[in-house]
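Structure record follows, encoded as structure tokens.
Missing here: one protein chain of the complex. Every other protein chain is in place.
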Amino acid sequence: MASPAVPFDEPRPRRIGERILFVLLLLAIVAYPLVFPLPYYRDLGIKILLYALLAQAWNILAGYCGQISLGHAVFFGVGAYTSSVLQLSAGWSPWVGLAAGMLVAAVFSVLIGYPCFRLRGHYFAIATIAVGEIVHTLAINWEFIGGARGLTLPIQPDSLAAFQFYKSKYIYYYIILALAALCFLITWHLERSRLGYYLRGIREDPVAAQSVGIPITRYKLIAMALSAAFVAAGGSFYAQYLLYIDPDSVFPLALSIMICLLVVVGGVGTLWGPLVGAALMIPLSEFTRIQFGGTGSAVDLLIYGGLLTIVAVFQPAGLVGLFRRLRRE
Amino acid sequence: MRQATRMAAVLAILGLLMIAGGPAFAGQPKEVVIGVLYPMTGPSAQIGIDAVNMIKVALDIINNGANLNLPLAKSKGLPGLGGATIRVVAVDTQGKADVGQAEAERLITQEKAIALFGAYQSAVTTTASQVAERMGIPFMNADSSSPALTERGYKWFFRTSPHDVHFSQVMFEFMKDLEKKRNVQFKTVAILNEDTTFGTDSAKAQEDLAKQFGYTVAARIPFRSGTTSLDAEVGRLKSANADVFLPSLYTSDAILLTRTMRNLDYNPKLLIAQNAGYTDPKFVTEMGKEAEGAITRAPFSLDLAAKKPLIPAIDAMFKKLSGGRDMADVSARAFTAFMTLADAINRAESTDPAAIQKALQTTNIPPDQLVMPWTGVQFDAKGQNIGVRAILQQMQGGAYSTIYPFDLATKDVIYPVPAWSQRK
Partner (left out) sequence: MLQIPSAEVLIQGIMNGVLMGCLYALIAAGLSLIFGLMEIVNFAHGEFLMLGMYTAFWMYTLFGLDPLLSVPICAAALFLLGWLTHKGIIRRILGGPMLAQIFATFGLGIFLRAAAQFLWTPDFRQIAHPLVQGPVKLFGISIGLAQLVASGASLAAFAVLYWFITRTEAGAALEATAQDRQAAALMGINTERMFTLGWGISSACVGIAGAFLASFFYVFPYVGSLFALIAYVTVALGGFGSILGSLVAGIMIGVIEVMAGLLIAPAFKYVAVFLIYLIVVLIRPQGLFGKF
């Protein structure tokens, strides 16, 4: 951890034009499923918001607090499995399951975080990969939660109580929008709160932060629990949306990497970075896959990987950083 | 600033690409669209590519006609639909369940597919067929072997190929028959399975059947697929020293297993593999010598060509597209399922999904129109083909020969398999 991730993201007074733009953007997000009635585009919108939520949750821990976790899929899986298992074996409502998943993930994250926060930089990152792989393997071999075969949730008539809205898919969209909005609001508040300053202090210089009396482990754990809870909410939502989960789709390392990749592209430690990253990368990966994937020549991943490297090399502060610079000039 | 401009330029070009590259629609009035889902990237990419190539062969036969003993080969296009042609939209699922679901939806609503076909990995087939079920679109599955798929009570799901229980059943019947034929006695079996749905389901079926047939399971060893070494696994198998060894694994692990068995001098007297890796053409051509004596279940065998003239003709067409790869298990199954689907659409004489569903339910394809050694294609109420028949093949002299059922056999069984130290 040689240098800070990005410069401090101080709230700045905004110009009036930007405010109008911002309101228009919000309106566009809310109106999106009404403008695009085709299920595929609604599905795309849902995926963008889901990944924006996951990315923002990760951003709380990594972007603001500087702890780079490459194992966040663990919490996604914990959320997905908690609500599904509770529904299948105890008949709990998926909504209660979602809340329970957030709680379980938060507790679990503290149990992981407490020992692992002693590690720094790459040691911490690789330890989280190790935790992720351990949990993934255990899930595959745990028969109670379906083992490798995963869990299938029953198809039920559309209703709010059942958390199934197949015919009117836009309700899924507004649910995930609400979850993402909540996460963004908390992050927005975090940027301005004392907790946010502490977290950034820990990111910039943990030794200095400790010396001025900030209990760094406690604040790291708070960030971790918050982050894990929102990722778990995303996981529960995913399980309800797909009605089928298995360890390889909710616990893989590739998912953990995908989450942070979106933030890196969008802008680490910025409020809008996760949304920008998800709004750009998810459609891009869908587009390249649909255009080139059917040929089996991997052109889709060729473009994707190439682009990622280019962004990381030429725009390490992410796209939000790019916009900021353009605005300043 | 220079960097910023450069970055903006890259993004602008990318945006243009996305606009310019929108899907081009062919303007033919009379064509039927079938959506095909397969993994085309990731570790199972080759399988998806093979299947799609084989579908192209089937399309060629249906749309352009061919001199083959197949009803749809006689004319150009589908006669039942006034000569309409079939167009296939193939998509990459990346082997992911959520991509399979999204793509199934897109294929139906945007590409206007009237039927879906795919998707190899059981997990992907599960979510993709769920969409088809809800939207009332027929889903044809050629190659997912999880028994659970046809136990869901779906009305729109059809599977032409045998599943794990069929496949494993034949292994145990073979063991019993071999005991009688050679006057030997098997007592124990050892099961090795990779840990995805395929391996887990297969091992579960085998464990149940072993009990049913009165064998003791000396070891059941799941392992992480795509491991860097199988030393510990083979060590355990050596310790268990079972009479019959039953592995269920994919190509990469099958290659590694064969080499590790040789290096660690593990000599099971009988090895019966659950297809997958063992029937990959690559495994056959390159590991053929080393895997001498290995038996695998298969729904298809090239050496049945003598009895089925369709096989060499279609194999020749496939080879042109696949860069020399032979038709094998997965591709032959894809061909059979696709022809079955096309046959139903033709008989439905309509692109209405309900009519196709009805036609599928009354499917009755005779054995001489199949590249498979089955008794035909006929679906039961669950959508499972009841004409399936699995065969066993043994690697003899670097190639597979059918050895069971004995009436289809082209060669006699080699038993026991010679130990590594006795091989040349």
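Should a chain be cited, it is by its letter among A and B, assigned in written order, with residues numbered from 1 in that chain.
Quick note on the criterion: a contact is a pair of C-beta atoms (placed from the backbone, for glycine too) under 8 Å apart; a residue touches a chain by one contact, two chains touch by 3 or more.
As the structure is a prediction and not an experimental result, all values here were calculated from the model.
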Contact partner of the left-out chain, one of A:Ile29, A:Val74 or A:Val131: A:Val131
Hidden partner chain, touching residue among A:Ala178, A:Ala208 or A:Leu302: A:Leu302
Full-complex contact with the absent chain, from B:Asp164, B:Asp195 or B:Asp243: B:Asp195
Contacts of subunit B with the absent chain, listed as residue ranges: 41-43, 45-46, 49, 195, 221-224, 226-229, 231-233, 235-236, 238-239, 251-252, 255-256, 259-260, 262-265, 280, 282-283, 286-287, 323, 420
Residue numbers in subunit A that touch the chain omitted from display: 1-6, 62, 68, 115-116, 118-123, 125-127, 129-131, 133-134, 137-138, 140-141, 253, 257, 260-261, 263-264, 268, 296-302, 304-314, 316-317
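The definition used in the following text is that only the chains that are shown with their structure count from here on.
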Subunit A-subunit B separation of Cα centroids, rounded to whole Å: 36
Of all residues in subunit B, those that touch subunit A in their complex: 1, 3-4, 6-8, 10, 14, 18, 21, 23, 40-41, 45, 48-49, 52, 89-92, 94, 96-99, 101-102, 105-106, 109-110, 123, 126-127, 130, 133-134, 146, 148, 152, 195-197, 199-201, 222, 224
Subunit B contact footprint on subunit A (complex, rising order): 38-40, 43-44, 47, 137, 140-141, 147-150, 152, 155, 166, 238, 242-246, 248-249, 283-284, 286-287, 289-291, 293-296, 298, 300-301, 307, 310-311, 314-315, 322, 325-326, 329
